[in-house]
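Note that this complex is displayed minus one protein chain, with the remaining chains in position.
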Amino acid sequence: MKNPEHIAAFIETRQQSIALCEPLLVEDYCLQGAAFASPPKWHLAHTTWFFETFILIPFASHYTPQNPAFSVLFNSYYNGIGAQHPRDQRGLLSRPTLDEVLAYRERVDQALLQLIKDADATSQETIEERLVLGVEHERQHQELFFTDIKYSLNANPLYPAYSSVHPEPAAQGAPASWLKYPGGLVEIGHQGQGFNFDNELPRHQSYLQPYELCSRLVTNAEYQEFVDAGGYQNAELWLADGWSTLQTEKWRAPLYWLERDGQALEYSLYGLKQRLPENPVCHVSGYEAEAYARWIGARLPTEQEWETAAQGQPATRGLDDAHYHPRPAPADAGINQLYGDCWQWTRSAYTPYPGYQASAGAIGEYNGKFMSNQWVLRGSSCVTKDSQARSSYRNFFYPQDRWQFSGIRLAR
Amino acid sequence: MKNPEHIAAFIETRQQSIALCEPLLVEDYCLQGAAFASPPKWHLAHTTWFFETFILIPFASHYTPQNPAFSVLFNSYYNGIGAQHPRDQRGLLSRPTLDEVLAYRERVDQALLQLIKDADATSQETIEERLVLGVEHERQHQELFFTDIKYSLNANPLYPAYSSVHPEPAAQGAPASWLKYPGGLVEIGHQGQGFNFDNELPRHQSYLQPYELCSRLVTNAEYQEFVDAGGYQNAELWLADGWSTLQTEKWRAPLYWLERDGQALEYSLYGLKQRLPENPVCHVSGYEAEAYARWIGARLPTEQEWETAAQGQPATRGLDDAHYHPRPAPADAGINQLYGDCWQWTRSAYTPYPGYQASAGAIGEYNGKFMSNQWVLRGSSCVTKDSQARSSYRNFFYPQDRWQFSGIRLAR
Amino acid sequence: MKNPEHIAAFIETRQQSIALCEPLLVEDYCLQGAAFASPPKWHLAHTTWFFETFILIPFASHYTPQNPAFSVLFNSYYNGIGAQHPRDQRGLLSRPTLDEVLAYRERVDQALLQLIKDADATSQETIEERLVLGVEHERQHQELFFTDIKYSLNANPLYPAYSSVHPEPAAQGAPASWLKYPGGLVEIGHQGQGFNFDNELPRHQSYLQPYELCSRLVTNAEYQEFVDAGGYQNAELWLADGWSTLQTEKWRAPLYWLERDGQALEYSLYGLKQRLPENPVCHVSGYEAEAYARWIGARLPTEQEWETAAQGQPATRGLDDAHYHPRPAPADAGINQLYGDCWQWTRSAYTPYPGYQASAGAIGEYNGKFMSNQWVLRGSSCVTKDSQARSSYRNFFYPQDRWQFSGIRLAR
Partner (left out) sequence: MKNPEHIAAFIETRQQSIALCEPLLVEDYCLQGAAFASPPKWHLAHTTWFFETFILIPFASHYTPQNPAFSVLFNSYYNGIGAQHPRDQRGLLSRPTLDEVLAYRERVDQALLQLIKDADATSQETIEERLVLGVEHERQHQELFFTDIKYSLNANPLYPAYSSVHPEPAAQGAPASWLKYPGGLVEIGHQGQGFNFDNELPRHQSYLQPYELCSRLVTNAEYQEFVDAGGYQNAELWLADGWSTLQTEKWRAPLYWLERDGQALEYSLYGLKQRLPENPVCHVSGYEAEAYARWIGARLPTEQEWETAAQGQPATRGLDDAHYHPRPAPADAGINQLYGDCWQWTRSAYTPYPGYQASAGAIGEYNGKFMSNQWVLRGSSCVTKDSQARSSYRNFFYPQDRWQFSGIRLAR
């Protein structure tokens, strides 16, 4: 392996996935609160299947798959690999049991570490590339683990907490200001040696008008004003599809907001808690973000605007802090909360960059085939590893999705 | 308590519910394969809630409910008691955990036994009535436990077995014959001292034409001929609603039948097994039963015909045998397989007997409110306790339901 | 033809179908307000198809069908004949045009009258049987014409009237009384020479408890009390499936009831009109009828009870009066409103009589295949021809259906 740090990252990531699940009880590992919210056990198995499918099976000649059925059960959406267990039935897989899945992880890890030692030179490069991709993939699933279990636990009227230790937020929030950016001909897309997904390429030029970004994210208190002003009752503020969704889903506030006995609460990974006014509003859909921006007389940034402003800014405040909830903005000068609190909806549809080529084979299904109907989110959240956050990273979800840690950065 | 055997039955039934679950792993207790197939843990909690709600809360003045939320979580359908957790989301209740539910059971049992000792004379009669009803209710849920976990485990492509011990069937099947019954003015409905549900009353006269019943249930081999003859492709054999369901659900054979590599298999509580030709066909809907009967030139019996033929016949072959699958008919003279193999669809809609009165209060919701759109099934199955089976017992399901152990008795 | 009156009835019925449509505009002939509410033009064509399919094609050797496509377009549900145009798309058939359909009617009528003259002796009997059936069939569709166009016109916020001439009701309503019937062994089913459908046979004995029927139908004023008392908010009054339907469909009153500016209105074939308190409540589902009966401390009759009481009673007040809305009960002694105002929901599920045999061939699909999930209604309505009404007639609809002229007769 050219870069031995990749092996260390592999080992650490594989261990961390299990460690993150530790506050759960066995009963929680199969929970699937919606088709899109996969059970913890499924995440543990699927990330393992990824290494088995894309590295062990093609390169480890003596490796026999743990169980032929796993090829279907833990295939998420790779048509190039074969059939997939229906996504909305992942919660019905009481078997393999948790212990069996942990044994599956162990067996694949051992085989993989052995392969890394044994592989011939011609295979080494691809193995290393896929190892890195598999680690990044598993880190994405660590974030999904949090968003999914939050959604699934919230389906229980007892509002169980993922963690009972709720650290107090240090900061008290900060006033917002508008930061000016000149626009012009800019460069967009990944560059340099670090890891990137294929959808961040090719790096290319783009022309921007001058623009301004808000120095921090929209807060709960600010969003509350929108709610109180009848924002959810006024069709003129909404995109047509957003208004239609609002009515079908009976949206009246962000996901996880709850009023009880006159108290403003929200469900968090720490259970049902007071809703802090100075915290960034979180778990809003793209439609809600867009409607809020229109109401306040601003707009959402494009992904090019966001990336240009973020180039060179450090990623902090993420999963490594082990604070599983967004926190108030610091009072630092310049642009804040780019990373580590909430993903930020952009007004950009998720489409291919000019000259984009998906990777060959089934791995090419990772990103490219989702390039319709989704919106780009930029930044990272409190449950993203900082090492994974970068200015060129393109996250994407449907504009109606709310279960990610998604918030609002204003532009104008 | 007038009849101390009721206390013994209570204790035995409460213990048996837990014992029946023992082959399961913790992961299995939350499985809900469909809205109608409740998780084992929910059955354990709901039956406990029944005793708590209908006996402890009204009669045990010092009793405090285990958890106010349980009143909603474990209420099945009693509008008179209050709101209900959505039926299709019972599988999302990872909490309370299995241990907590077992502790809930223990606490309610102790409080109930104490109440029986302490209750004043005026309450004793109602408490005893409800204790008996609660025991019968729990036995019904023991049967549902089997049908539901079978359905839910079958949703897993690994086809896990409830029990790995598969006793070989002793009998080799028996030829069928037609038994004649004279009809005339008969008496229908429960009589005597034993327990009965309100829907078995009042006992009343009914007039029947002379009729014949088949001496045993339709076998897999016989039903296979119907399948092979294109029974599932011929609209003229089906009730209109049945044909419509067949097309929507893509029915091509009974639930749990599977052809694999040219082998005739079926999923059972023992896993995926050979389908024995001489076994009674099981897990057919009322529509399939009715279409088969039409195809073979017969019909389904009415519930009055079935009950008249069954009066005085003993109930055997049920859950006490611990054989969780129907078995071939014995070669005994007379009518066979009335009990202990498969419930038998009748052609009777589930409607009230003349003069029927539902019990007062929320307990009256037990049976009466379901008297539309469902069909009556008679007899009992391999997972019914023999002591619960009787000739006047009216089971009822929608004609499209297939997940019960339901088979076919022909009439003409 | 043995009975030349059958020819006269054929000619008169064929003409009447067209006459009944006369108040409509061309635009109205394609209206289909719901899958179950067929357009007038479709009724005109389908009844013609019936004669063409079941008489001309099998018996008139030189007859060529008007258009091979009509075999599919105007087949309602006869699988034995072949495929059917989707029921919910009948309103999309702008072609054949109204004129073409009228020409189709004329051509089939002429061919049929010629066939009657020409047919050989061996065919005559079947032709006559089917002619009579076709006439009865068309009269049923004349009634459906009214219920369907009422439903479809009501979908228009302009509330167009079928007829602008609204005759004033003569009577002022009458008090209700209970009439006693002894029950015992009764005879049920059609007898005598008149026409009957196969589902009215065989005539058979049935045993009834003594019972009482109300002398007239439940009025709007009486039903209003149920509404005002919160009947639509009280789950305990309803069958479980009825309560579920009520919630899904947001029922708060009978179909066509409307409150506007404090006025009690209802949509009728005369447009939006005052709702007369003394008129019988109409357009209620079986669930509403059943819930009302429970609320008032009564019940719905069984079909056997109704038929026994109706035997020998004359049918009047029907379509021949050309009053397309129910009227207040007359103050006559004895049982009133059996016929000519509203069909009366019974508590009987629509199941086969003992020994029932459907007719052979596709004609056998007329009644038998609908014998599940539906309830029997007895009597007739203001848009039924009196000559078609009889005590043994079994009408049937789903308990959730409300678009027929269906009302409530109480029993106890």
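Order of writing sets the chain letters: A, B and C. Residues in each chain are counted from 1.
Convention: a residue touches a chain if its C-beta (ideal position, glycine included) is under 8 Å from a C-beta of that chain, and two chains touch if they have at least 3 such contacts.
On a predicted model such as this, the values are computed, not experimentally measured, just so you know.
*Asks:* Checking the contacts here: which visible chains does the omitted one touch?
*Replies:* When the full complex is considered, the omitted chain touches A, C.
*Asks:* Hey, which of C:L98, C:L144 or C:A349 is the one touching the hidden chain?
*Replies:* Looking across C:L98, C:L144 or C:A349, the contact with the absent chain belongs to C:L98.
*Asks:* Among A:S61, A:Q193, A:T248 or A:S372, which residue is in touch with the absent chain?
*Replies:* Hidden-chain contact among the options goes to A:S372.
*Asks:* Across the whole complex, list the residues on chain A that are touched by the chain not included here.
*Replies:* Chain A touches the chain not shown through residues 77, 79-80, 185, 204-209, 235-236, 238-243, 286-287, 290, 302, 347-349, 351-352, 354-355, 365, 369-373, 375, 399.
*Asks:* Give me the chain C residues in contact with the hidden chain, please.
*Replies:* Touch with the absent chain occurs at residues 25-33, 69, 72-73, 85, 89, 91-98, 152-153, 155-158, 160.
We adopt the following convention: only the chains that are shown with their structure count from here on.
*Asks:* Can you list every chain that touches chain A and also touches chain B?
*Replies:* none
*Asks:* Which chain's C-alpha centroid is most distant from that of chain B?
*Replies:* A
*Asks:* Go ahead and note the Å separation of the Cα centroids belonging to chain A and chain C.
*Replies:* From the centre of chain A to the centre of chain C is 59 Å.
*Asks:* Hey, how far is the Cα centre of chain B from the one of chain C, in Å?
*Replies:* Measuring from centre to centre gives 38 Å for this pair.
*Asks:* Among the residues of chain A, which ones contact at least 2 other chains?
*Replies:* Answer for chain A, listing residues that touch two or more other chains: there are none.
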